[in-house]
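Only a single protein chain was left out; the remaining protein chains are all shown in position.
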Amino acid sequence: MYFRETGQFKSKYKEELAAFPIFEDKIGIAIAAIIAFILIPIFGLPGLSYEFTLSAVMIPVVIFTITTLGLNILLGFAGQISLGTAAFMGVGAYSCYKIMTIFPDLNALICVVLSGVVTAFVGTIFGLPSLRIKGFYLMVATLAAQFFLEWAFIRIPWLYNYNISGAIEVPYKEMFGIVLTGAKSEPLTRYFICLVFLVVLTWLASNVIRGRIGRSWMMIRDMDIAAELIGVRPLTAKLSAFAFSSFYIGISGALMVFFWLGAAEVESFDINHSFTYLFMVIIGGLGSITGSYFGAILVWVIPVILKEYGKSVFGIDAFIMENFTTILLGVVMLTILIVEPHGLARIWQIAKQKLRLWPFPY
Amino acid sequence: MVNETKKVMMEVKNINLRFGGVIAIKGVSFDIQEGEIRAIIGPNGAGKSSMLNVINGFYHPQEGEIWFNGEKRPSMEPYEVAKTGIARTFQNIALFKGMTTIENVMTGRQLQMNKNFFWQMLRYGPAIEEEVKHRKRCEEIIDFLEINNIRKTPVGSLPYGLQKRVELARALAMEPELLLLDEPMAGMNVEEKQDMSRFIVDVNEEFGTTIALIEHDMGVVMDLADRVVVLNYGELLADGTPKQIQADQAVIDAYLGVPH
Amino acid sequence: MDFLTGIFVTPFAEMIDMPDLFFQALWDGFVSGTLYGLIALGFVLIFKASGVFNFAQPILVVLAALALISFYKMGIPAWISVICVLIMFYGLAWLIERLILRKLVNTDGNILFMSTVALSFIIIGAAQWIFGGRPSSMIHKELGFPTGSLEWPMFGGGVYFELLDISAAVVAVLLIIALGLFFSRTKIGRGLRAVADDPQAALSVGISLNQIWVIVWFVAGVVALVTGIFWGARSDVSFALQIIGFKALPVLIIGGFTSVPGAIVGGLMIGLGEKIFEIYWGPLLGSGVEGWFAYFIALGFLLFKPQGLFGDKIIERV
Partner (left out) sequence: MQSSDALLDTMPNLLARNVREFGDSPAYREKDLGIWQTWTWKEVSSEVMNLAKGLINLGVKEGDHVAVIGRNRPNLYGSLLAIQHLGAVPVPLYQDAVADEMEYIMSHCNATFAVVGDQEQVDKIYEISDSLKGFKDIVYVDPKGLRKYDKKKLHDFDSILKIGESDTGKLQSELENRMSKITGDTTCVLLYTSGTTGKSKGVVQTHKAIIGASMAAVEFDEFSNKDSILSYLPMAWVGDYMISVGLGMAAGGCINCPEGPDTMQPDLREIGPTFFFGPPSLWERLKTSVYIRIEDASPIKRAAFHYFMNTASKVGKDIMEKKSVGIWDRFKYFLGNLIIFGPLKNMLGMSNVRIAYTAGEAISSELFDFYRSLGINLKQLYGQTEASVFLTMQGNDEVYSDTVGTPLKGVELRIAESGEVLYKAPGTFKEYYKNPKATGETKDKEGWVATGDAGYMDDDTGQLRIIDRAKDVGKLKSGSLFAPKYVENKLKFFPNILEAVLFGDSRDHCVAFINIDLTAVGNWAERNNISYASYQELAAHEEVGKILKEHVEAVNMDLAKDPMMSGCQIRRFLVLHKELDPDDGEITRTRKVKRSFVAEKYSDLVTALYSDKDSIETKTEVTYEDGRKGYLQASIKLVDATLYQVQKHGEKAA
């Protein structure tokens, strides 16, 4: 009904290959952008304090969307399961911290990107087993990564500059006189930085997955044997997926610590977080960029808002709310798995298809 | 029919393939000439598919040599074999279920594409030009196989016959010198079989692609093939023109199931 | 150089110098090994019968322990509480079969796995809600298990055997024997085996898959309870326990996903291995290596013997 595709014909392959060939989609994206870049920064979210909106809802959501994108590239597009996500975020965070201490006057944003690169490297190493094993087995291998890294974050004090606390504190950084990180930085600044990262990374991801390399990932995912016989080298395909995915996860990890939490200990990177990110991907929809957004938003925002309202509106004790949301998360996950294993993205897709055919059923 | 002066493209010399104790192929040798349609037939479990798997490097025979374009081929992984210009379709369709027809065909161009990660990420300049170039080629193949109207359909939802055709399209997109077809007409109705045979001949003529195919339907084989290899219990039973094969007593026995 | 000696010489030297310490280590490793084995056993049972990799198994252990304690606190006699827990688990198994497994029948393994992850979230949430988050201590005394320890003098030193550990080992052994009998002697048991090998066959024998699932999950619950009691007795009962659940994964890799003896042997290997490694090599790496040691063993297996010691071979075909 919303779609009016008559007359939208393509006379060049370039147009055909564009990210949003349908005009109405372009509009949709524009609206989303306006909300994220203008409306929310100005008005915040209804019923929530402006401060809370930014630092408890929007910033984390944006960061976790990057994480989800990363994991989705690996799990959804390349079909390689990983339970080490949180730990890889840790790698991002700690390496960013180290980079900042080693090169004190390096621009914060560059540090973030570099930490992504480091993580990509680490991710590739831990991706090696994927050349021999699949499924659960691979999952266990990635668990090894998870626990080893957790251990490393505690036992290698060099990583946190031998702080007694064992935590990493974010140093003060600025750019063009704007405070980027540290206690004095404005939430809005940090929000915009994260948002820009998200937009750029989304754009890059969508490019890669529509191109040769993305295709090689999906080939491996859908039918690895056929892929090989068409000339895809599993080594390159799988490892590049691990690297690219880890790059995203690393960046999100760095952002999480330096532009959201402000300080972090190993708890922020433990196995349970890995599962939360996994949920984001699955609820959002495997192999879908839009899905990554849905997943992160649903899994993060709903509980936060519930807790907030629970406290402020109904005065429910936070502990109960905590448990309630945990249960809720589990239930949502189950329902998704039972009703539509391809997640919200698929539901969205179906709805869109219906709209495109409206008023006809087919 | 077979033109004796034709150049030999591939030659397999006394291949032995064992899985643990099981002997899949026993000392089989034959050749494939440039531009011909070569059929490999035989009862179930005769080692036909294994033979193809050996040719495109999925199995590594314990003994035997493979000569390709006049050179002895070292032991290769499937993806390396693909690089040498050998494409293949599967007995039980192996399409990429998550993709549409055109996307599946595009995968056939992987090897011809080479723009690096950087350009891929920007999807700009060289990368997009490359995409366009290969998309055009794929469209031509799609047009050739008359699957234009399912261009954007997810392959999972296609009827069996069409899926087979898409798989052929994908293989053609690789522009192979040698095309291996593993039972291209298995489970098709008469009409679909006719179409498929027509396409196979067209491919052989229009693109001059050499084709080696496994097929059960004798009628089809006899129409299509220039020469036929007959395998039985992993051994070479006969090798010759369809006429010779039809006349061959051993073959007849094997097919009538006379005990070995 | 002395790093290398640290690895290759010193540890063994120590072993010989202080054999009592070594034996102590072996014993401790053995005990935790049996417990790992028990948890792994829970996984194996369900995986064999329903092809579900039940991620919730560790949570079931915690749940069992917590439930037992709180039943007791309600003033129900210890052993009755045990019965109550069993009943509760049967109900749980039934619910799970009804609300989840039945809906997900013949979907692929990953989805089933995810669903159990989701299930574990639900259980955690619910359990914390009901039993509260604070750790509490196990009621093994009330259940009549011996406490205290006996010292066994040897090589001038002495090895301590916690009576509880001994009884744990004993119970574990009994449990395994019982399961063995259950599988080989009883009709249902044979049914379960049939399912593992070939569902159709099982159906033709006249056992409904659904019943079997319920039973299997219940049995897994029983195993969880036993594990919960003893592990709870060694350290307080809290959700930290679930971490040890993750130890079961390497155990499974080593033992094979479908083998009961595999689970036990694997459990012991991990238990002994990591204890020894922790004590003799740990210091080099700054201790705490238990966290990942098991996984690297597993990784080794994955890369060189993916099907594990007792697992069935995985062959892929074009």
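The letters A, B and C name the chains in turn, as written, and every chain counts its residues from 1.
By our rule, a contact is a pair of C-beta atoms (placed from the backbone, for glycine too) under 8 Å apart; a residue touches a chain by one contact, two chains touch by 3 or more.
Since the model is a prediction, treat every value here as computed from it, not as a measurement.
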Visible contact partners (per top-of-document touch definition) of the missing chain: A, B
Option touching the unshown chain, where A:8, A:163, A:236 or A:312 are the choices: A:8
Hidden-chain contact residue, picked from the options A:125, A:339 or A:357: A:357
Chain not shown: contacting residue from B:63, B:206 or B:223: B:206
Interface with the unshown chain - residue positions in chain B: 102, 135-136, 139-140, 142-144, 148-149, 151, 202, 205-206
Touching residues on chain A - with respect to the absent chain: 1, 3-13, 15-16, 357-362
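Operating definition for what follows: only the chains that are shown with their structure count from here on.
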Identity of the chain that, by mean CA position, is farthest from chain B: C
Chain occupying the middle, per Cα centroid: A
Between chain B and chain A, distance of the C-alpha-averaged centres to the nearest whole Å: 41
Numbers and ranges of chain C residues touching at least 2 other chains: 318
Multi-chain contact sites of chain B, meaning residues that touch two or more partners: 58, 90
Complex contact set, residues of chain A against chain C: 81, 129, 132-133, 135-137, 140-141, 143-144, 147-148, 150-151, 154-156, 225, 271, 275, 278-279, 282, 319-320, 322-331, 333-334, 337-338, 341
Residues of chain A touching chain B in the complex: 13-14, 16-17, 204, 207-208, 210-216, 218-219, 221-223, 225-234, 240, 287
Contact set on chain B toward chain A in their complex: 56, 58, 77-79, 81-83, 87-88, 90, 94-99, 103, 106-108, 110-111, 113, 115, 117, 120-123, 127-128, 130-132, 135-136, 170, 174
